[in-house]
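Here the complex is missing one protein chain, while the rest keep their positions.
Here is subunit A:
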Amino acid sequence: MSAWLIQIFQRRRCREDRFVALVSPHIRRMHRMAYRWTASQVEAEDLVQEVLASLVSRVAELEAVEKLGPWLVKVLYRRFVDLYRRRRLSPIDQSVAWGDDEYCEVNSGDDFRQLDLRRALERALRLLDEDWRDIVLLHDVEGYTAIEVAEVLEISVGTVKSRLHRARQKLKKILTQGTIETSRAC
């Protein structure tokens, strides 16, 4: 009886060990992506934790995935949409979400002009449509390929490219027109 119990626990531990080995290398990038979407460190951590918790029992499926990094980001994105974007349908008003947890990092090599430009860019990103912003964040900020972005967002590569082009045009327009003129301290 006890041997049987030990075997069950060992099997679970083995499954958990496999899970840890599989997802560990991707957690930081998942967190970074979650942060880019939620604009909050706490929410990003909660989101990643929730996704991981939902995947613990799906080790075999994870092992069969060819490119696990983008696949995990795809799961993360779906969860983000479920939790954050669809909740706008509820009477809970989420208008305070974006930009509440603005993160500023000052490196010694940064000059003020660069910092100012970055802040202006962050604010310009918030002016983009969500669909365009998602693509810019995945492709230009995080460096996923157009094919990977198409996989994550479940759209065609052509759509990714055209939206990316239009998003960049709009970003440049906002930045050059000086739509955002004020600079705030962090």
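The rule we apply is simple: a residue touches a chain if its C-beta (ideal position, glycine included) is under 8 Å from a C-beta of that chain, and two chains touch if they have at least 3 such contacts; residues count from 1.
Note that in this section contacts and distances are computed from a predicted model.
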Original post:
What is the missing chain called in its UniProt entry, if the choices are "ATP-binding cassette domain-containing protein", "Succinate dehydrogenase cytochrome B subunit", "STAS domain-containing protein" or "Anti-sigma factor"?
Top reply: "Anti-sigma factor"
Original post:
Which of A:Tyr35, A:Tyr77 or A:Trp132 touches the chain that is not shown?
Top reply: A:Tyr35
Original post:
Which of A:Leu68, A:Val141 or A:Val157 touches the chain that is not shown?
Top reply: A:Val141
**OP:** Provide the residue numbers of subunit A that touch the chain removed from this figure.
**Re:** 16, 19-20, 23-24, 27-28, 31-32, 35-36, 40-43, 45-50, 52-54, 56-57, 83-84, 87, 90-97, 100, 103-105, 114, 117-118, 121-122, 136, 140-141, 143, 168, 171-172, 175
